[in-house]
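Left out: one protein chain. Kept in place: all the others.
By letter and in written order, the chains are A, B and C; residue numbering begins at 1 in each of them.
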Amino acid sequence: MEYLLLLISTSLVNNIVLVKFLGLCPLMGVSGKLSSAWGMSLATAFVLTLSAFLSWLIEHWLLEPLGIEFLRILSFILIIAAVVQFTEITMRKLSPLLHQSLGIFLPLITTNCAVLGVALLNINEGHDLPQSLMFGLGSALGFMIVMVLFAGMRERLAQASVPTLFEGTPISLISAGSLSLVFMGFSGMF
Amino acid sequence: MMLLGMGRFRGGVHPKTHKLDSRELAINTDVPLPPMLYLPLGQSTGDDALPLVEVGDRVLKGQKIARAGSRMSANLHAPTSGIIKDIKPVTMPHPSGLPANAIWLEPDGQEEWCELTPPADPYQLPHDELAGLVEEAGIVGMGGAIFPAAIKLRQGRRFEIKTFIVNGAECEPYLTTDDRLMCERAKEIVEGTKLVRHIIEAYRAVIAIEDNKPDAIKAIKEAAAGVGSIEVVIVPARYPMGSAKQLIQAVTGLEVPAGKRSNDIGVLVHNVATVYAIQQALTLGKPLISRVSTIAGNCTGQPQNLEALLGTPISHLFDVCGGLESKPARLLMGGPMMGQVLTTTDVPLIKGSSGLLALTQKEVNEHVPSPCIRCGKCVNACPMGLLPLEMARSSRQDDFDNAQEFGLRDCILCGSCAYVCPSHIPLVQYFEYAKGELRDRRSEADKLTLTKQLMEARNERMEAEKAAKLAAKQAKKKKDKPKRAAAEETSDSEATAAVAEGETES
Amino acid sequence: MSSNTSLGGASPHAHDRSGVNNIMFNVCLALAPVTAWGIFLWGLPALMMWVLCLVSAMAAEAFCLYLRQQPLSRLTDGSAMLTGWMLAMTLPPWCPWWVAVGGSAFAIIIGKQIYGGIGQNLFNPALLARIALLISFPVPLTTWIDPGVSPSFADAISIVFGQGPLSLANADAFTGATWLGDSKAAVKGGADMLEWLGANYSLHNGFVGQMRGSMGETSALLVLLGAAWLMFRRIISWHIPVALLGTLALLALVSSHTQPERFAGPMFHLLSGGAMIGAFFYATDYVTSPTTKQGQILFGIGAGAMIFAIRSWGGFPEAVAFGILFMNALTPLIDRVTKPRVYGRNRRGEAVAHVSAQRRVN
Partner (left out) sequence: MLTATLVLTLLGLALGTLLALAARYMAVEDNNPMAKEIEQLLPGSQCGQCGFPGCGPAADAIATGEASVTCCPPGGRALAETLAKMLDIDLSTLGESPEPLLATIDESLCTGCTRCYKACPTDAIVGASKQIHVVVSEACTGCKQCVDTCPEDCISLHTPEVDLTRWHWHKPEAA
């Protein structure tokens, strides 16, 4: 039950994108089409969960015993980069079309602050291993929800006759802001 | 479940019928001969008919003057006796206002019939021969589909037809031609139904009439009473009941699967007027040379149902009805829901002209379109279950694949969506545009494939020529005819090219 | 005789005479009874606030149309007026002028025109403005007035254009929380819901509209009257409201049965706050709700569930706006998955299977 609450809380109430404002780059970059948003969120979810898990292991089994916590960010980024590379290689093999449509945004998961953010938050909040896993999974789920929701909105935005001044990213940011207002409604839950 | 579906289809609208003006008036068969008849060669689907007469010939009433240009087109007959004045283009009754070739026939006022050879007893003839007689008479779908009736009969013979439906729904506002035809010529229609049923050996023949035509229902019921085995089914008046797919659903509860014909589910539909024409052809031997048409609209002096000769200029018909009282906001051929705009009254009556309307701005109620508010009224009105708002939006952005996906491929262009749209968006025009563009794309793609085939053929030929030249060079030493081989190759490939051209045309 | 006519467009050449302005006018008409009731309960400040919202919304629309070089005649479609009106209905009756004007401007500019104007927005403009105001200015947005307090003209001016109701000397005497806020605070403070209901809640007052709340949300009776008119004119259908209120009532019924000391019953949920007006007027907004019937039912269920969840566990006492806006965001996806079945095709879009009529051998 505690884990379920953690899952809901991280995915909706403390949504990584709309409440913590992490990972906005792919939100703006890849949410133009539902299919690629879905692919991107799957890839990010995979990286996010796996790296949250791995970084916890590194932190508690390697850095802490050796007393070299100052290497945390460096080694976490190393982990994330490796996981992203692995994802990219796999995706290129299994789904070349998706690989092409995601383009540069796939390797850019490495610099997605949501991924590093979750790994670091896990350490800061002193989560144990299952908690970290749930936190990673919940954040990934939240990311997916927002990506898919936002992709649906973007598809409609693409057809709206938005004034030229606001076309593209501005209107997307305004919509994301509005969506984040709506997500404020979840605040105070749990 | 089937019973629950009876008499129903999804969506639909109830437009104001405006039929009161003309429904009580008997068909006026007394239209004076116009000074000239213009008979377009393209009055059916398929290629233009090929003229069988030359300028200066005298033709008799009912004489065949042009033969079907391809399998999908129909013969053309002289509506009256007279002299062929010319074969040259006239403005067509078509929104484009473009011209097309027509036979110009000057009536001599004699009304001299050619020799008619009706079969003594049509029921004694083989089925195929009967279909042949229908084909000879140049009969096409007179509800506006202008598809040759004989082809439908022949297709019907290849399937086990369980239900033959005579379409007497006439759901378009203003039009009362089928209504009057059923009231006044019920016997002929019942006889025609019997004949078609005989030709396609249908198990069941149904004459379907909307419940807002009590007189027609009464007349047909009386006429059918003595005949037996012909049912009269009363369907609720709702647009587009007269669309074949919707009528089939209302009468049988079945849906025609997407991409299939009604034959595939054992149903065949013919319009009342078509059935009447078939009866005229098979019992009297008369070809299709005239049709009943409703002349109406508030700009028309006295709305009427006229039986007029094909090729009569419609300005002449409006004159018979008291002329145009004011400049019409919209001049239409067909009903207001699916009819085509005419650019001028100087166009001839053709086989598919079920009505000629001169409407005022008030009747059309056209407004400047405003943006879509996504109210969903079009979705509810669509009898096909499509998403007209999304189709129009995709079409506007030239995203035709998406438009197809949202339902353009299944759209019957009935106009129910545009009729209810509070934003007055010309939805149907978007669909017509998208369908037209898709047609263009398809023909372009076809051309590309053809080009590629031709290319390959040519490359092969070039290779062969090269090889032949090489062989010839080597053979030269032994002195031989050098170029014959290459020349033969050339003529061969010419033949293949010609064959390929022929394929694309058909 | 020949006569050339203007070409005109493709078919159809007939129309049922409906129009956008006609729809907007009817919605305004349906809102009139609750508005009149609100003005009756809270007097001049409410009237001023309502007028301010209408005028500033239309001014903002005119400004945007001017900037976007669109015909000012678009103003006559009535949508801007309706947006202002709908915003007024969600505001506390005595809120200061800048809330009304700023909210209307936000609703029209950020909520609607920035997306390209009517029909293009993703969120209901009035509700978006309302929650933006709520989050930015919580105090004036949660100052609720006792019903039946009618100030003098001078007081009204100073309330609306001055320091707001709280500046009045005896403000505590006639302000307080809504039922939803009150009950939530009470339960949080350890009180028993049943006891609270017994002491404060009256079914009659809730139905007729004798309670604190936003200007348009008090009287369920008058909302229903307006809704009946809209349904009679076939402007809204039953799908969204029934699904929304049904879900809300069902969840309340189940939870109040299992934990009566913690959760209030269905009638309380339906009659308090903006549930009624939200379900009939805001959730049914054409632009931001699904177009198909199935989609509308999904939309209603989702909104109802969200409203119940936030009311019961969330930080805000009222959740109708949040619930509806969340479903607004989901609408594009709902529209994607709920397409009607096409004639001659199954739900997946494949041609329906048919018992093939036998081919004859001829």
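Everything below uses one rule, namely that contacts are C-beta pairs under 8 Å (C-beta built on N, C-alpha and C of every residue); 3 or more make two chains touch, one makes a residue touch a chain.
Model, not experiment: these values are computed from the prediction.
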*Which of A:Ile68, A:Leu129 or A:Leu165 touches the chain that is not shown?*
A:Ile68
_Given B:Arg71, B:Lys88 or B:Arg439, the one touching the chain that is not displayed_ = B:Arg439
_Sole contact to the chain not displayed, among B:Pro34, B:Gly311, B:Gly352 or B:Pro371_ = B:Pro371
*Contacts of chain B with the missing chain: which residues?*
42, 92, 94-96, 98, 100, 368-372, 395-398, 401, 423, 425-426, 429-430, 432-433, 435-437, 439-442, 444-445, 447-448, 450-452, 454-458, 493-494, 497-498, 500-501, 504-505
_Interface residues of chain A (partner: the chain not displayed)_ = 58, 62-63, 66, 68, 70-71, 74-75, 78-79, 82, 85-86, 89-90, 92-93, 96, 100-101, 161
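The rule is short, and it goes like this: only the chains that are shown with their structure count from here on.
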*Approximate Å spacing (C-alpha centroids) for the pair chain B, chain C*: 50
*Provide the C-alpha centroid distance between chain A and chain C, rounded to the nearest whole angstrom.*
33
*Averaged over CA atoms, how far is the centre of chain A from the centre of chain B? Could you give it in whole Å?*
58
*Spell out, as numbers or ranges, the residues of chain B touching 2 or more other chains.*
371
*Hunt down the residues of chain A that sit against at least two other chains at once, touch-wise.*
161
*In the complex of these two chains, what residues of chain C are touching chain A?*
67-68, 110, 113-117, 120, 122-123, 128, 131-132, 135, 306, 309-310, 313-316, 319, 321-323, 325-326, 328-333, 336
*asked:* Looking at the complex, which residues from chain B come into contact with chain C?
replied: 9-10, 13, 15-16, 95, 97, 157-162, 173, 245, 249, 254-260, 263-266, 315, 318-319, 323-324, 327-332, 334, 336-346, 357, 359, 363-367, 370-377, 379-380, 382-387, 389, 406-407, 410, 413, 415, 418-424, 426, 428-429, 432
*Over in the complex, which chain C residues touch chain B? Could you list them?*
1-20, 22-23, 74, 77, 79, 116-120, 286-287, 290-293, 339-345, 350-360, 362
